[in-house]
Structures are given as C-alpha cells and as structure tokens.
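Single-structure report; data block below.
The complex is shown incomplete by one protein chain, all other protein chains being positioned as in the whole.
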Amino acid sequence: MPEVVLSVKDLQLEYKSRRGPVRALRGVSFDLYKGETLALIGESGCGKSTLGFSLIGMQPGSARITGGSVTLVDGESRRDLLAMSPQQVRRVRWTDLAMVLQAALNAFNPVLRIEEHFLDTARAHELTDRAEVLKRARRLLSAVQLDPERVLPSYPHELSGGMRQRVLLALGLLLQPRILILDEPTTALDILTQRTIIELLKQLKAEFGFTMIFISHDLSLAAELADRVATMYAGRIVELSDVYQAFERPIHPYTLGLTSAVPTLHGGPRKLTSIPGSPPDLVELAPGCKFGARCPLVESRCNATEPPLQDAGGGRLVACFRWEKVAAKPAGRSDAHESD
Amino acid sequence: MATLRKLWRNYVFQRLVKAVIVIFAVTTLTFFLVRLMPGNPLEVYINALLSQGVPLADAQAQAAALYHVDLNKPVMLQYVEYLSGVVRGNFGTSITAVGTPVSKLVLQFLPWTLFVVMVSLIISFSVGLLLGMVMAYKRETWFDHLLSAFASVMSSVPNYLVGMLILVYLGVRWKIVDTAAIRGSHSPDIHPGFTLTFFLDALYHATLPILTYVLTTLGHWMLVMKSSTLSTLGEDYVTVARARGLTDARITLAYVGRNAVLPLFTQLALSIGSAVGGSILIETIFTYQGIGSQLSLAMVGRDYPVMQGVFIIITASVVTANLLADMLYSRLDPRIRVQGR
Partner (left out) sequence: MSALRTAGSGLLRSLKIMARNKVGFLGFVLVVLIVLIAYIAPLFVPLDKTAHVEQIYEGPSASHLLGTDYQGRDNMSQILNGGKDIIYVAALAAALGVSIAVVLGSLSALLGGVVNNLAVGLAEMVLTIPHFPLLIVLAGFMRLTRPTSLALILGALSWAGLMLAIRSQVLSLKEREYVQAARCLGLPIRHLLFQEILPNMMSYVVISFVLAMTSAMYQQVGLIFLGIVPLASSNWGVMISLAWSQGAIFSSESSWYLLMPIAVVALLQFSLVSMTRSLDELFNPRLRMGE
C-alpha cells in the first residue's frame, strides 16, 4: 500500500464578487502518494491554481475556505493545514510544501543578489548557518546545470529568463521539501526551454526523491511527467486515473474531450474535435453535473443530481453517471451526441 | 578612447558631466544677460557715475571692478575673464553692500538655506514614505481616505501662502509662536559656532520655514509612495516571497519597501530644486536670512552682481544636490549601475 503524504478531503472555497459568492472549489478530494508525480489538469477558471494556493494557505485575500481538510501525513503525524495558525502555516511553506511559481517572470527581488535569496529563505526557517546554506545552494545550482560562482553573486536582472527559472527550481529544493507543487511550469516558455525544464524536473525528482504536483492546462505535459492525472472541472476533480489509462481509456467525458483535442504525431490525420460551449458560471450554478451542457453523453439524471466522485476500479476515481459508457469509447473519438 | 567610452557608461559619470555643463551654461547666461538685456546695468552704472562727473575711464574702471569685467576688451575676452573669475570663486562685489565680495555674502547665507531645505526634506521624505506605505496596506480604509484628502489639499496650495497662514494663525492670532523672537535665522545675542546652544537656537528660528516646507511637500511623498507600494505589492516576487515562507516583517521591509521607495528617489532631485526655488518666498515671509532672501533683496535693490552670483550659486547647489540624489539612487537600484561588468 503506497504511503500517503498529503490528503485533501472535500475542500471547499469561495470568494466574494460583486455578483455574489464565487464557489471556486466545490469539494476537492484526492490523496497524494509518496514519490509520485500528480498532474492537475484543467482549463482556465476550473480552480486548479486556486487549489494549489490553498494548499499553502495563500488563497486570495477575499477567499474563505468553507469546508474540508488538507492533511500533511508524515509517518504517524497528521497535521491539518487548515487548522493551523498563520505562523505555523508560514513555517510549513517551502519546508514541507514548496509551491514554485514557475510562470513568474519576476520571481526575484531586483535589489537582492541571488545568494541573498537563498540566505533569506533559510533564515526565515531558522537555518542560520551561512556556510551550510551556501553549500546546499551550490549543490542545487549545479543540479539545475548552472554555474554557482556565476549565479550566486548576481542580481536577478543579470540572468536570463531561462536561468532564473532554473534558479527558482534550485531555490525550491533548498529546504528539502517533501512535496513540490509547480504552477504552470512550462507556460510562457519557448519550446526549447520547455524541453530543458521537463528533463530537469525528471532528473531532479530522480536525484532528490520528492513528491510532485504540477498544475497545468497542458495535457501533453502530463503525458511526459505524470504518474497520475487528475482532471478538474468547475471546482472539482472529475477524474483521477493513472496516466496511461487517462490517455488510452478515459472514463470522464471531459477527459475524453481533452484527449481528443490534442493532435498526435502517430497515426494518420484524424478529425480534431474541441469541446463545445464554455465553462459554467461559478456564481449561479445550475443543479446537476456542471459539465452537462457540454457533454455529448448527457441525459436527464445528469441534470438532476451532481454525480459524486466514485470508485471506478483499479484506483481510478470518476464523477460521472455514465462513465462505463465513456470507457467503452476508444480515446480520440468523442463524436456527436449519442443515444443509448 | 575605449576607457572614455566605458567611463561614459557609468550613470554617475554622465550626470556629473551634465551637471558641469549646466553650471557652465548658467554662468554664460548670466554674463550675456547683463550685457544684452535692455537696461544694461553696466551702462546704467557707468551713466550714473558719468552724471556725477566721473571721467569715462574711471567710470569704466569702477564698473569693471564691480562686475569683475573690463569693458575695453572685446566681449569674448571679457567672457573668458568672467568665467575664470567664477571658477576661482570671484563673482564681483556688491553694489548695495559696498565693497563686500559677492562670494562672502553667499558663504554667509547659503548654509542657512541649505540647513532648512535639508532638514525639511529629510522629515518630509521619511514621514511621507512611512505614511504612504501604511496607506497602501490599509487601502480604502478611513485612514487612507483621510490622509489622501490631506495630501491632495496640502500639495496643491502654494507653499508661500501656507507660510503666510502659519505666521498669521500660529504667530499673530493664536500666539503659539513669538513672531518677534523667531524672526531671522539666529538670535543676535548667541554667538555662531559649533555649540549645542547655537544649533538649538538655529533650529528654533528655522521651525516655521521647516514646518511650511514639510506641510506642503508631505502630501506628494505620501501619494507617490502609496501608489508605488500598491504596484510593488502586485509584483510576482512578493507572492513568491510569501510562498517561500518569509516573515511579513521581512517582506514588508526588504521586498516591498525597498523596491517601492526607488521611484521616489527620482523625484528627489525635482523636490530639492523646487524647495530652493521656493526659499526666496518662504525666507522673505519669515524674515529668515538665507540665500533666497538675499536674491530677493538684491532684486529690489538692483544689486546686479549679487543677483548674478547668487543665481549661479543657487543653480550650482541644486545641481550638486541632484547629483548626490542620483548617486544615492544608483547605489540603491542595482539595475542602474555600470552596465556590463
């Protein structure tokens, strides 16, 4: 039985807007196993970034967690992050859970040198031995294929964008976090840098053995890096499968739609489909399944009750009444509406 | 040549060169102003002497001594002579204070003005900085609204009018301040020197001018700092700093504050210039004997050598202060320093 390092149960979050409360997270549940790479995939507005930030207690100011739990598991100890004081949460950040905002163009303080960033981070977590910190920093910078002697005394503006990305990764591993969360690790990067970062992540994971969650809208990234894929829609996880199953035999219409929308290198040209419609309004939510309006397999019971996240066998979870029907379709074919 | 080009890249060196050019330009301007404008004071002076029966040669000699200029020589030579005089600190002698070299007057009065301007600037800048930051953190609260209102009102009213109101209300109406005693830059019975009594006395006399400057410039610093802090708070590195688990104190100081304050330094130069410029009016109102009131007195008394000299010195001080502000800014923002290693 694989060891659980993080357990999220029924997490709910809403924030205020002029039109009313926006329910950005509506009961997210998943377990994170030690050493795996979990991909959180979804379109803009599905709540994936909000989820990431909520895990480290950095949800936007006007947001409130209205239910659920986020539990860090370390052997026998179980700590509920939502029940912690702000001081305790601060200590958890970057040590147990490190959320690295890879998409940040300006992740570094322009008036501080890179080595000061490392020292700052260490000092905030009571690691005051300067020599030790710099030793670790050098090792990490080498691991991300940068020259420590060049990088450490530099100011951020003296490094290129790609270099800064890698420094941020190195910084992320400074305090040996058990879990690394990467938010949009390859967005806004050119394709060559993307490749470098992906290879780097694989190497770092092998070398340092952390557990990784990465959040993205890019499904092909999941194919490269992930062990398991969780697709999110309208504030909930709608499917959680291992990566091969997610691509070859998805069991949620949304995942099916996503996989069909991506062109493949192999095989002949096939008809690309996109998912019609747009994401639902999170203020005024219709009853029933939120994907219903865009689902080719929708029927009346879908619009009446929202399908719960249920066990679909083999460790897979899905939130769909008709998932068996979806499983029967081979991947890459989500044609027009079907009747039973 | 290569070293010269490399030197030019240094931001501070550029500013130094520009500063020298400005001072040079101003000196040239005043020189030719005296000779070219209608009602040339040189001629006026000579004519006045002539009408008193002084022979032309003597009149010209006296004018030359006064303006440190020899009229028989061609203009360009006179110009060069004048320039060399200025470089050596010789600006001619005063008309009204007969026989006193202008440079002596300047040295006597300049420090007082600089004292007031510097103290006001330090107080106004630091208080404005702090308040501006608090206003940003407490955005949209009553605190913010109240202070923003104060800031807008105080920064739009001309500073000399505020000075007058201060004198009228604090001095005459409510008698909080003894207007007779606080006039002037220091008390007549206290001997100038590096003593504490003297310093405190000087501070006492400078209180009203300083208060006027601070009240009228505080608002500007507050508003600029508030807006700068707000935009810094939205920067990625602040979010990342929080995600790294840094304490709020550290983030506020080294990540937000340190960066938010940078744009203010670019305004420092402007503010020194306007403070020195306004000193002419403020010092007149409070009868504070600084270089500003000297210029005003020289103006009224048509004391042209003093006017010229004081103007050049005022410009030179402002230019130097700007240079220092720029140097400070380049120390604080690593992106501005020498380009390339």
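Every chain is named by a letter (A and B) in the order it is written, and numbering of its residues begins at 1.
The working rule: contacts are C-beta pairs under 8 Å (C-beta built on N, C-alpha and C of every residue); 3 or more make two chains touch, one makes a residue touch a chain.
Keep in mind that this is a model prediction, so the values were computed, not measured.
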Listed residues B:T30, B:S185, B:T212 or B:N259, member touching the removed chain: B:T30
Listed residues B:V157, B:A181 or B:L253, member touching the removed chain: B:V157
Residue among B:V80, B:L107, B:I122 or B:V172 touching the omitted chain: B:V172
Of B:Q78, B:S120, B:T252 or B:T315, the one touching the omitted chain in the full complex: B:T315
Interface with the unshown chain - residue positions in chain B: 18-19, 21-22, 25-26, 30, 33-34, 37-39, 41, 152-153, 155-158, 160-161, 164-165, 167-168, 172-173, 273-274, 276-278, 280-281, 284-285, 295-296, 299-300, 302, 304, 307-308, 310-311, 314-315, 318-319, 322
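The criterion applied here is as follows: only the chains that are shown with their structure count from here on.
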Separation of chain A from chain B, taking each centre as the mean of its C-alpha atoms, in whole Å: 56
Interfacial residue positions of chain B with respect to chain A in the complex: 235-237, 239-247, 250, 254-255, 258-259, 262, 332-335
In the complex, chain A residues that touch chain B: 56, 58, 90-95, 98-101, 104-112, 120-121, 124-125, 155, 157, 168, 171
